[in-house]
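Notes follow once the structure below has been shown.
The complex appears here minus one protein chain, its other protein chains still in place.
Let's turn to subunit A:
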Amino acid sequence: MTIEVLGISVLWLFLFGYVIVASIDFGAGFFNASTIITKQHHVVNAVIQRYLSPVWEITNVFLVFFFVGMIGFFPKTAYYFGTVLLIPISISIILLALRGSYYAFGTYGTKGHKGYTLMYGVTGALIPASLSTALIISEGGFVKKATNGTLSLDYAALFTSPFAWSIVVLSLTSVLFISASFLAYYSHVAEDNGALKLFRKYTWIWSFPTLITALGIIIEMKWHNPAHFEGMLNLWWLFLLSAICFFISLWLLKKHSYGWSFIFVVLQFALAFYGYGTSRYPYLLYPYLTIHDSFTNQTMAIALVVVFVLGLLLLIPALYLVFKLFIMNKPYIKKGN
């Protein structure tokens, strides 16, 4: 394995980490807000608050981590993606900022403020959409390079592309699916049957749309980016395994084995995510940027890997502590302390 591949694998791992924890977070915010409207808020409120309160900051760090690591390992991405994505990513930042601060205002300040809760839900649904633009344009076809080398984003093409919209829909459905599956498990541990029933229902509602859009995107890829489609076909068995995990997770859900069901949801996404990532090798931004021509100098790469390993030695025990105290801790989940 070359150090470039090691670098991108590590970053991909962090992006995957972000996808999972942020999905739980975004979905929780969304369910929290939508149940206000459907007047079932009292059912889910306690479970959601108990999970979110101690971990909401950590979610954000995963994103920053991915992003800073990307610039560290592949400095040219700063130039390409930075130039093109000013508007979409600025929108994401604004939504993230509103969401984060409103969460803090609502949780630590004025408890139970409905406006803050609604804001938190709405932004949670919009952020995955705006962040997925980065993924969409990386498939190529939306970035124009003028003769003098200036880059710009073709907004008309982006907004009228069914491919782009499918990815937006996938990001939304999978956020709600992952989140519902986790919250079902969490309310099961809390022995909160009302919440469990509701989240079970949500998991079923969002499961098949996720699978269908994902399949749709693979097919659309054939026209949008044939090279990537070829790559995906070569890894067909990974996507098949992912689909199998999907069905196992639903079967386990039916069998009331919620912890395992959630684990299979994560496995399903991990397989699809790695399959997707591996099949697009070696492009970061098709067809301008590959992981080889944008890789940082050797010295910096080694320094970053060393720091990364040392950092993990600090992080893993710390994350374990969070798990022990809040996520796997029955008395805390049940009573909130």
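Convention: a residue touches a chain if its C-beta (ideal position, glycine included) is under 8 Å from a C-beta of that chain, and two chains touch if they have at least 3 such contacts; residues count from 1.
Here is the rule we use: contacts and distances are computed from a predicted model.
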Hidden chain of the complex, named as in its UniProt record, picked from "1,2-phenylacetyl-CoA epoxidase subunit A", "Protocatechuate 3,4-dioxygenase subunit beta", "Electron transfer flavoprotein small subunit" or "Cytochrome ubiquinol oxidase subunit I": "Cytochrome ubiquinol oxidase subunit I"
Touch criterion as defined above, residue of A:V5, A:I36, A:V61 or A:L267 at the omitted chain: A:V61
Omitted-chain contact residue, chosen from A:I36, A:I71, A:V122 or A:L267: A:I71
Positions on subunit A contacted by the hidden chain, ascending: 53-58, 60-61, 63-65, 67-69, 71-76, 78-83, 85-87, 89-90, 93-94, 96-98, 100-105, 108-110, 150-152, 296-297, 299-300, 303-304, 307-308, 311, 314-315, 318-319, 321-322, 325-326, 332, 337
